[in-house]
Every structure is written in C-alpha cells, then in structure tokens.
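Quick one: the structure is below, questions incoming.
The other protein chains are all here in position, but one chain of the complex has been omitted.
Moving on, here comes chain A:
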Amino acid sequence: MSTVVLEAKGLAKRYGDAVAVAGIDLSVNQGEVIGLLGPNGAGKTTTILMLLGLTEASEGSVSILGKDPLRRPLEVKREVGYLPDSVGFYDTMTGRENLAYTAKLAGMSRELAKERIAAALEKVRLSAPADRPVATYSRGMRQRLGIAELLMRDCRIAILDEPTSGLDPQSTQELLDLILDLSRGGMTILLSSHMLDVVQSICSRVALFNKGRIGFFGTIEELAARIGRGSFVIDVEADGIDLGQLAGKTDGVTSVASASHGLWQVEATRDVRSDLAKLVVEAGGRLKNLDLRRARLDEAYNRYFREVANAA
C-alpha cells in the first residue's frame, strides 16, 4: 500500500559559500499530500528544483518513482508535474492554446490532447474563458490553469510551489479544494507554502524547513505534540495585579506572556484555571475572564521558528 514514490537523501545545494539547502532527507509515500513549510529563503524552492532535476544538487541523491531525475530527466518529468511559484503563461495565447502547447511538448496526440484539455478546463471551471487570451486572466485563474495543466498531463506526482500566494481567501479555498480533488484522484502531492493554515487543512504530513534543513517531518498532530510544549493555553483577563509574577511559581504553568494591559496568555501542561483564579483573587485583583483553549497550530508553528531562531 504505502510505496515510496519520492526519496531524497542528504540533498544539499551550495552557491559558492552560501548554503541554500544543507542536507535534506525526505521520503514520500504514494498518495500522500506533503506540506513543505518554512519562511522565505528556507530552501523550499531550491529543494523542489533539485527534486525535479531542474537544478543539480551539490550533494546527495534523489529518486522519483525509482528513477534519478538527473540521469533520466525525460521519464521523470513525464511523471511529475510542476506548478512554479507565480506561474506564467504566454499572455497572447488563450488558455486552451497554452495547454495545447504543453500537451504537444509532452508528446500527446492531437485528439487525446483536445479531449483531456477540455476535461481539465471543465474541472477547474475555466471552460468559459478558455478561449480568451491569458492576459485577461486574474491571478486565481492563472493558478487554476496551472492545475488544469497538471490534470491534463495526468502526472503521478505534482509539486506545487506556493500555489496560494497572493490569492484572496475565496480563491485560496477554491484552489485547495482542487488540490484535494487531485489527491483523491490518486496523485501524490508536494506543496510548499509559508502559510500554515493553507497546509494544515489538506496535508497528511508536513516538513518544516529552516535555514536549509528540515527541522521536523511528520503529521500535524505530531507537530502539535512536539512543539506545543504546554498544550493548554489560558487567556486571563484581570485588573489590579501582575499575573506574570504571581503565576510563574504555580505548578504546571510553563509560561506567562502579557498580551496587552490586563491580559495574559498562560501556557500550562494541565488545566490550571482554578489555581489561577485563586491566585488572582487572593492577590486582591479583579478577575474578569478565564478562557481555556487548545494551542492553535499556527501559534505552535510560529513558536517553533522563534525557538529555532533563538537557538541559533
């Protein structure tokens, strides 16, 4: 069932003295949706280009469907679709013509291409504007056209670089639905982003990139468990006291941060609401609100990168 379709070992890329990617190991199973997460410049795009064989790695090896993308690039590129960061199309050609061109490059027959293009355009809901020049398309439409290209080529693996960057929330959602559709069709998908909420909703596993390394690779739940520290977050609203000094000594509290005047965010390993209430009241403060919630993943994610930055 879980066959490995994509594997990278010790992948590294250096530009002179600058290290873009410093040794990455990655293994992706058939049908997974993997999110590559990380700030800009963390090495996500470079990694993707190396996986595709578009950039030669300084060190390490890649195997896609058992083939080396540097040695057998044509076979690999036939199986792997790539949607680059802010994808470009030929503006003077229509959407349909753009797809027809790539179909021809992929060696498809004219009839087959025509059929598949029509089906792909239908699926991404671009049938109506398909015969208008791409110059008139919005950003979201271009991204959808890029997805249509992947659909049309019927790749087994799709690599999407920042597919949702610069899209409005509605277009983002539409695009994510399309990506999920691709995944349900059996496609293995790698998707890079610097926005966690995008990845969270559709990815089975995420890889956190930082300074050219993968700091974490696993499911979202594992990520939350690993970097959530205290998995309870309590918002405390109170007057007349300084909770930062009081609550620090309480058992189970891992940190207290002042969010604004009279508002604190307490992280704890257990539910410490009653202890906090007691503390506030005994210190003569007026307790206004105590709110317990689970740590949100984006907070955990931000905290992860903060921690890494501090450690460095």
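Criterion: a contact is a pair of C-beta atoms (placed from the backbone, for glycine too) under 8 Å apart; a residue touches a chain by one contact, two chains touch by 3 or more; residues count from 1.
Note that in this section contacts and distances are computed from a predicted model.
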The complex's invisible chain, by UniProt name, from "Response regulator transcription factor", "ABC transporter permease", "Binding-protein-dependent transport systems inner membrane component" or "NADH-quinone oxidoreductase subunit G": "ABC transporter permease"
Residue in contact with the excluded chain [from A:P39, A:G88 or A:G240]: A:G88
Contact footprint on chain A, counting only the chain that is left out: 45-46, 49, 52, 54-55, 70-75, 77-78, 80-84, 86-92, 101-102, 104-107, 146, 149
